[in-house]
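With one protein chain withheld, the remaining protein chains of the complex are depicted in position.
The first chain written gets the first letter, and so on, giving A and B; residue counts start at 1 in each chain.
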Amino acid sequence: MNEQALLAAPVAVPLAAGLVAYVAPAGFRWIVVVAAPALLAAVGALAGRVAAEGALRAGLGGWAADPGIALRADALAVLFLAVAALVMAGASLYALGYFPGRHAPGSARTAFWPLWWLLWAGLNAVLLTGDAFNAYVGLEVVSLASVALVAVARTPAAYRAALRYLLVSIMASLAYLAGVALLYGRYGTLDLADLAAQAGPEPATAAALALVSAGLLLKTALFPLHFWLPAAHGNAPGPVSAVLSALVVKVGFYLLLRYWFGVLDGAAGAAAYTLVGLFGAVAVVWGGFQALAAPRLKLLVAYSTVAQLGYLFLAFPALAAASGRLVHEGVLYMALAHALAKGGLFLAAGTVLWAAGTDRMADLGGVLRRLPVTAAALAIAGVSLIGMPPTGGFAGKWALLGGMAVQGRWAEVVVLLAGSLLTAGYIFRVLVQVFHNEAPARELERRPGVAMNSAALLLALAALGMGFAAPLLEPLVLTEVGP
Amino acid sequence: MSLTALLYGLAGAVLFGLGLHGTIVRPELLRKVLAVNVAGSGVFLILVAFAYRPSGAPDPIPHALVLTGIVVAVSATALALALIRRLHEAGDSGDQR
Partner (left out) sequence: MALVLDALLVLLLVVLATHLMREPDLFEAGVWFIAFGLVMALAWLRLGAPDVALAEAAIGAGVTGALFLNTLAEVREHPADCGPLGSGCSVRSVRSPAVGLLALALTGLVAGVVGALVPVATGRPAPDFPEAAAGNPVTAVLLDVRGYDTLLETAVLLLALAGVAAAGRGPQGGDAGGETAAQPLLMGLVRLLVPAGVLIAGALVWLGGKGAGGAFQAGAVLGGSGILLQLTGIRAVPPQRRYAWVRLLAVAGTGVFLGVALGTLAAGRGFLDYPAAGGASLVLLIEVGAAVSVGLLLLGLFEGVGPFRRSGRAR
């Protein structure tokens, strides 16, 4: 029973917070002060339990996993839960300062908080679920909350981006559901562990995996299914962009890891892995070039997300090989470090737009010189994205490079190095503005408070610190992916 | 072998493909919303077809799943329609970026 409490808390707490935020919007600060630490504690407790005693599984409601719903917390889940908690907590702090003014019904802020907490609940629900259909419902919670949060920006560009995002999301979810329907038809169960036990390399299972993957790849924005992302992430309000790039796209990736390497591994042929890896490579290069050419800072960061997600898929063929341990480590470090670094980067970029009213690259230098903390956060987060030591990004890239080299995958190594070069290019493109003496210092429309500044900096520092924490995380990171 | 279930299951597959095609190809945003609902109905048909038993009570689990799916679909549709309305009020310029 204690296990069920540990497993249910990460979903129950934000769900309750969302309900309270909806009914009593004026109390949003209190809700953050209570719920965010409570969630960090709950996730920490769960993580501690899993680290000490191994994976945790429980069927909810007194029913066995099949036909009921099981929740499952293993090393992979706990790592993602922890990073999600850190990014959401940081972005919540940021959001406290982001929406100005007094309480007003119908304002953006009143609408924002219930959606925000429900998003967190949905993220945790997907990470903890052991049931294929429950994952669908969790994904819908995440999608609808994300779309609505984009729309909070209340500009025509945001509405357009949100609408495209929504239509893409619904189609992706339907593809996923179709795959689950086929799995249920073939195996008679929705439980991921049961499916893992029963599934074999058959055409029906392969078709189901293809549909599930099509849906999840759309949600994770792998090239060429990324087309919806730059507008959505680029036009969302500051804290929302951070969470979209850091976390929302990662849950699709998380489920893909589970399905490809835990539940239905063996159902995909070698060609499928190679295809995914190829698209990952294209994403790295294409995204990098788009970021180099982006006219606005937030668009640059959004294209960076497309590129960085490419690394994760580039590694798929290598992951499938038996000697994939280093690659496995690298992929996870990269995913988690990216979440922290991108979170910090987008929060900082959001501050620029918030303070100056514009985030055009041409005007950036003048603004950044007025916002030293923001510039520092941009720099530190950027360093992690490039993959320089001692950041978490470095830990990931180093492991990936090593793993690829061990397997003799030199093409992937070249892509990795090219990607790092491109990343360095667009990050320096941002940072060089700070030292560019010709741009006049711009007047800021408003100054960011301590909440916004510290949140961006903290997340960037967390990405940095992850590199130091890597040895501690290693046993968790090296655990094999299961259902 | 149940021909009824087979017939409806295949119909579900057809509606799924038809709906997805319509969502991508049809230009009007409002029509895209309708089309994606058709696709959803297709997937639901597949699920309930799998639940059919020629003799005896059907499998209730897909029925429950489809009920959930219908509620999810109306939620997403409502959000999409509201966004379309806002876009229209804001003076949609037709520019896709």
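In the analysis below, a contact is a pair of C-beta atoms (placed from the backbone, for glycine too) under 8 Å apart; a residue touches a chain by one contact, two chains touch by 3 or more.
If you're wondering where the values come from, they're calculated on a predicted model, not measured in any experiment.
Of the residues in subunit B, which ones touch the absent chain?
Contacting residues on subunit B, toward the hidden partner: 1-22, 24-31, 33-35, 37-38, 41, 44-46, 48-54, 56-61, 63-68, 70-79, 81-86, 88-89, 92, 94, 96.
Contact with the hidden chain only, please: which subunit A residues?
Touching the missing chain: residues 1, 4-5, 7-8, 12, 15-16, 18-19, 22-24, 58, 60-63, 67-69, 105-106, 108, 110-112, 114-115, 118, 121-122, 125, 133-134, 137-138, 140-141, 144-145, 147-149, 151-152, 154, 159, 162, 164, 167-168, 178, 182, 184-186, 188, 203-204, 207-208, 210-211, 227-228.
Criterion: only the chains that are shown with their structure count from here on.
Taking each chain's centre as the mean of its CA atoms, how far is subunit A from subunit B in angstrom?
Measuring from centre to centre gives 27 Å for this pair.
Per the contact definition, I'd like the list of subunit A residues that touch subunit B in the complex.
67, 133, 137, 140, 143-144, 147-148, 151, 154-156, 159-160, 162-163, 166-167, 169-171, 174, 177-178, 181-182, 184-185, 190, 231
Could you list, by residue number, the parts of subunit B that touch subunit A in their complex?
Interface residues on subunit B, with respect to subunit A: 16, 20, 23, 29, 32-33, 36, 39-40, 43, 46-47, 50, 61-62, 65, 68-69, 72, 75-76, 79-80, 83-84, 86-87, 90-93, 96-97.
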